[in-house]
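Dropping the structure in here first, questions after.
And then chain A:
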Amino acid sequence: MSLRLDRVTVHLGGRDVVRDVSLDVGDREVLAVLGPSGSGKTTVLRVIAGLQAPTSGRVEIDGRDVTAVPTHARGVGMMFQDHALFPHRDVGGNVAFGMRMARASRSATRSRVAEVLDLVGLSGFESRAVDGLSGGERQRVALARALAPRPSLLLLDEPLGSLDRALRDRLLDELAGLLRSAGVTAVHVTHDQAEAFATGERIAVVLDGRLAQVGPPPELWRRPVDLDVARVVGPVGAVPVEVRDGRVVAPWGPLPARTLASPPTADGPATLLVRPDAVELCLDGAEALGIGGTVARRSFRGDHVQLHVAVPTPEGAVDLPVVEHDRLDRDVGERVTLRLRDRSVIVVDPATS
Partner candidate 1 sequence: SCGGDDSADEGPADGAAPDGPSGEVVVVAHDSFDLDDDMRAAFEEETGLTVTVQQGGDAVSVVNQAILTAGDPLGDVLFGLDDATLSRALDADLFVPHEAERLDEVDPALVLDDEHRVTPIDHGAVCVNYDAEWFASEGLEPPADLAALADPAYADMLVVQNPASSSPGLAFLTASVAEFGEDGWLDYWQGLEDNGVDVAADWSDAYYTRFSGGAGEGDRPLVVSYGSSPPAEVLGLDPLPEEAPTGVVESTCVRQIEFAGVLAGAENPEGAALLIDFLLSDRFQESIPLTYFVHPVIEGTELPEVFERFAVDPDDPYQLEPEVVADNRDRWIDEWTDAVLR
Partner candidate 2 sequence: MLSLPPLVFLAVFFAVPVGAILLTGLRPDGSWALGALVEVLGDGALRGVVWFTLWQAVLSTVLTLAVGVPVAYALTRFDFPGRRVVHAALLVPFVLPTVVVAVAFIVTLGSGLRGTLVAILVAHVFFNVAVVVRVVGGLLEKLDPRMEDAAATLGAGRWRTALHVVLPLARPAIVSAAGVVFLFTFTSFGVVLLLGGPEHATLEVEIHRQTTQLLDLPVAAALSLLQLAIVAGLLAVGTGRQQALAVAQPIAGDAASVRRPRGVGERSFLAAALALAGALVGVPLALLVLRSFRAPDGGLGLQWYRALVDPEASVLGRPALDAVRHSLEFAVAATVVAVVVGLAAAVVVTRGPRRWARALDVVLLLPLGVSAVTVGFGFLISLDDPPLDLRGSWWLIPMAQALVAVPFVVRVLVPVLSSIDDRVREAAAVLGASPARVWREVDLPLVGRAVGVAAGFAFAVSLGEFGATVFIARAETVTVPVAILRLLGRPGPSNFGQAMALSTILMVMTTVSLLVISRLRPGGTR
């Protein structure tokens, strides 16, 4: 099942919550939608599901204009961000609902319910009241409910948001496998890059109602169109630089061309995006092209330590996120030297904000 949004705009509460979004999702593609809170992700899903009529624009499924088709006739499955479980039905009744609507047989329903509950780690929960479920359990029931009728277009709104990492990883794996094997087209809204990276063949970044960039994960990571997109995709430091005659001049000096992921397009002021994987901590403070800075913050992340290194610039210090793998135990306040890796930093137009 393929999906197309054509210049969809949604006006709500006095403003355009979704603005002129056009989007193609191919048959059996899994598209991840990533965007900050309030950017319009849920609204886009609601438009696709037919729960929200677009103010303008069209929705097509398999090439057919469905803008005026009511939700239940669109054949989409949706998992709601706030779950929206039926309080008057037990877990089994919630999960079976879609099957019943599709007039599946009793025994087929029962076995499918058991199957999806098992998938989400809630085997045997059939007769539990939804009232007594924990937050994560509710989320899983909501997911199971959306999966049970095997919709061919699946809309997932933060399906794993309140699950622990281990469960989330397992479900992500299973979900990815499931989607692929069942040949489902899916739109997966998430605020978590790792999740988007894991399921999305392509990721659509939504910013303030607009579709800012769509592409496969590495492209978004390495070639974000602007600072805002870069930020949504992962930690990034932003350094004001000047491009002169195609050469990038940073506050600490000109950059060697080989460190750039791609050559700058135009002269003038620009912003240099520095991902944590673009810099290395030098073991001793005296490298030729080293960037001097001070550890501003440091946080233990288990398998690594995340440092924020303040690098002075004429307009004040900028924070560069740095991953410290090697247990160097740099402490806050310590001076460090950073080195840019080859083909790692990105030059974009100056941040407007």
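As a convention for this text, contacts are C-beta pairs under 8 Å (C-beta built on N, C-alpha and C of every residue); 3 or more make two chains touch, one makes a residue touch a chain; residues count from 1.
Picked so that all candidates are chains of the complex that A comes from, given by their letters.
Just so it is clear, the structure is predicted and the values come from calculations on it, not from any experiment.
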Exercise. Out of 1 or 2, which chain touches chain A when the complex is considered as a whole?
Worked result: 2
Exercise. Okay, in this complex, where on chain A does candidate 2 touch?
Worked result: 46, 49-51, 53, 68, 70-73, 75-78, 80, 82, 84-89, 97-98, 100-102, 131, 145-146, 149, 155
